[in-house]
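Missing here: one protein chain of the complex. Every other protein chain is in place.
Letters A and B name the chains as they come in the text, with residue numbers starting at 1 for each one.
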Amino acid sequence: MVTTAPASLLQPRLAQLNADYARALDDDRLEDWPGFFGDPCLYVITTADNHRQGHAAGVIYADSPGMLHDRVAALREANVYERHTYRHLVGLPAIVGESDGLVRAETPFLVVRIMRDGRMDLFATGRYLDVVVDTHGALRLRERRVVCDGNRFDTLLAIPL
Amino acid sequence: MVTTAPASLLQPRLAQLNADYARALDDDRLEDWPGFFGDPCLYVITTADNHRQGHAAGVIYADSPGMLHDRVAALREANVYERHTYRHLVGLPAIVGESDGLVRAETPFLVVRIMRDGRMDLFATGRYLDVVVDTHGALRLRERRVVCDGNRFDTLLAIPL
Partner (left out) sequence: MVTTAPASLLQPRLAQLNADYARALDDDRLEDWPGFFGDPCLYVITTADNHRQGHAAGVIYADSPGMLHDRVAALREANVYERHTYRHLVGLPAIVGESDGLVRAETPFLVVRIMRDGRMDLFATGRYLDVVVDTHGALRLRERRVVCDGNRFDTLLAIPL
């Protein structure tokens, strides 16, 4: 007999989605990044303070695949990726709700920045507040709100998280 | 045909348990924290040195749900959460044994502390040594021994891990 708590099948798929997402960013395959989102979509980077106070806008805001592609183009233009590399450590996804084919999940993350000389530092921590949709067997992000714990938005502005 | 190594179904459920646990702490929903434990239960925070030497007691010791609730009340009184926030990154659970409906698992963790001014530091690393029980379809902690790698118990005393 196979008893399946909902988590048993969905958790691994969310893990795979998050692992693929982090890998695309850390491999500098930015052009693949919009492909993790559905259409319509919402992508926001914000701070814990802003999120707590109900500010929807965030520091970065994109509500269509086109805006995500524009963002990638702007980043390539700016060449910000030349300077450092990043390593995402994405924690275990928590499924927090499910209805009408949409899954709400929260997933913590930590990003380490690696300088050209090999030095590393903690760059960002926070959590992904996601709404995920099951599209033709693949999971896509309908919404990803990146809520950063800190407020260091000097360089945070530059890269997707 | 569905071939299921034991890990296939249990791993995702342990992942979900750990993700929910970490989320409750990082969201400052301390009042939800005792609900992750069964009754009876055991919750211990200790150091790797103490654990290696077989000292059972630990720096923090609670062996009933009531003691966990008392701990939360004391923390609310002390207001220690005002000053910083924390981000738990919980690693992949390792199932190390299973018998009589009890699962033993070991899971590494890392906690980052975020100051009010946005600075972050590595606050603690270690592993959870758990005995988990399947209660009415939900997993509960019968035992969680939090074995910290380091010995910085100044503030560790204050917050649940």
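Here is the rule we use: contacts are C-beta pairs under 8 Å (C-beta built on N, C-alpha and C of every residue); 3 or more make two chains touch, one makes a residue touch a chain.
The structure displayed is predicted, hence computed values, not measured ones.
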| item | value |
| --- | --- |
| Listed residues B:48, B:72, B:102 or B:138, member touching the removed chain | B:48 |
| Listed residues B:59, B:75 or B:95, member touching the removed chain | B:95 |
| Hidden-chain contact residue, picked from the options B:35, B:65 or B:108 | B:108 |
| Contact partner of the left-out chain, one of B:84, B:127 or B:144 | B:127 |
| Residue ranges of chain B at the interface with the undisplayed chain | 2-5, 7-12, 15, 48, 89, 91-95, 106-110, 122, 125-127, 149-152 |
| Missing-chain contacts mapped onto chain A | 2, 4, 8-9, 11-13, 15-16, 18-20, 22-23, 26, 85, 87-90, 92, 110, 112, 114, 117-122, 137 |
